[in-house]
Every structure is written in structure tokens, then in C-alpha cells.
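A single protein chain has been omitted; all remaining protein chains appear in their positions.
On to chain A.
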Amino acid sequence: MKSAVVLLPGLNRDRDMIAALTKISGQAPATVWQTDTEIPDVDLIAIPGGFSFGDYLRCGAIAARMPVMRAVAEKAAKGVMVIGVCNGFQILVEAGMLPGALMRNSSLKFVCRQVKLQIANANTMFTRRYQPGQIIRSPVAHHDGNYFADAETLARLEGEGQVVFRYAEGTNPNGSINDIAGIINDKGNVLGLMPHPENLIEAAHGGSDGRALFEGALGIAA
């Protein structure tokens, strides 16, 4: 299974994502730059975390309008899996590929710590290696992770099982509605989440709870 990582000025978790994909899949992902209009033939496209374009205007707003994101949307429409982590999630929301919005943390503080996540839907390409309701650990590091959607959108997300990750056991770090940490699109191939599973994939990270997400998406045996 092949993967690609989107590079944009101001991202800073791109190397972590490349390292995780390389270690888990055994081959280095292709990289695509913001001005690229074509993405190689891959099974998974990852948009890493960071502060693309300095978070100017709104987090992810400028990045979402770069040419490469049109190419990502075209691939997603053809069924290619897309994962956006942290700023990548904000970019997918700003690009209209996922519903809702990510607002300033309710505490107004940047949070950098480990949280607990509940697998709210284990029936996705990304979470099929977890058990329904399983609690896993994951680091978070963000200032704008407070997920918001209007009542109608929220009801649809909850009703259709599009809420995939929820902050568990009182660890919601940002005030997100319904403790939402990650959602998937209605087709089930575009996932966005604020936590960083790519930073918990091996013993050196202090745990490997995030590894199964990439193994599931890439169809790699554990």
C-alpha cells in the first residue's frame, strides 16, 4: 500500500508523519507540495499537523485554498483514503471535505498533553483494528481543536456513526461539542482528528496505541 504526505509552509509534524508511514508500511511516502496539481497513485494521503501559513485568517483557511487541495479532493472523490491530523483536520474542514468547524480551545490555552480516546466507531478503514468502545492513549498539541457543528449537522454525524474518536474519561482538552476528537466523511474515506496517532507508534514513544490506525488504513498485518 502506497501513501503520500502533503507538504505546506508552516507545517511542522510532516517529518513525524513521514517517519510513521515509513516505519509502518516499510516504504517512504511520496511527498506533494502545495502548488502540485497532481498526486501520485497512492492508497492513502496524509495531511500532517503544524501551523500552515502561520494560522493566518483561520487555522487551515489558506492551505485549504492551495492547488494541492483540489488534487486531494479529486483523489478523495475517487475513493482514495485521506487522513488529516491536527492542522490537517482543520484544513479538511476549511476545504469543505469534512463538516463543521474547529474553534479556539474553550480554555483559550494551547494544550500539549496526552489524552484518552474512545473508539466511537470501529467500523471504518481507519479504526477496524480497534475494538468498539476501546480506550486508547494519544498525544494532543493544539490551540484550536474545539470542534463545532450546528445541531442538524451534529445529529447527522452522530446518527450515521461519523464520530470516530471521542475524548474519554473527562480528558476533553478543548471543549469540543459531544467530546468529538475525530470525524469521518459520509463515504468513509476521509478522516480528520485533532490527536496525533503518528506520535505513539513504537516503544520509544512510550506506547504504540496509534499504530493500529495506520495498519488498518494501509491493510498491514499487526
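By definition in this document, contacts are C-beta pairs under 8 Å (C-beta built on N, C-alpha and C of every residue); 3 or more make two chains touch, one makes a residue touch a chain; residues count from 1.
Methods note: contacts and distances are computed from a predicted model.
Chemist: Missing chain, UniProt name, options "Cyclic nucleotide-binding protein", "4Fe-4S dicluster domain-containing protein", "ATP-dependent DNA helicase RecQ" or "Phosphoribosylformylglycinamidine synthase subunit PurS": which is it?
Modeler: Spelling it out: the chain absent from the display is recorded in UniProt as "Phosphoribosylformylglycinamidine synthase subunit PurS".
Chemist: Among A:49, A:84 or A:100, which one touches the chain that has been omitted from the display?
Modeler: Checking the options A:49, A:84 or A:100, the one contacting the hidden chain is A:100.
Chemist: Among A:74, A:150, A:169 or A:186, exactly one should touch the missing chain; which is it?
Modeler: Checking the options A:74, A:150, A:169 or A:186, the one contacting the hidden chain is A:150.
Chemist: Looking beyond the chains shown, say which of A:2, A:23, A:65 or A:205 touches the absent one.
Modeler: Per the contact definition at the top, the residue touching the missing chain is A:65.
Chemist: Have a look at A:108, A:204 or A:221 and name the one touching the chain we're not showing.
Modeler: Touches the omitted chain: A:108.
Chemist: Could you pull out which residues of chain A are in touch with the chain that's been left out?
Modeler: 57-58, 61, 65, 94, 99-101, 103-108, 146, 148-150, 175
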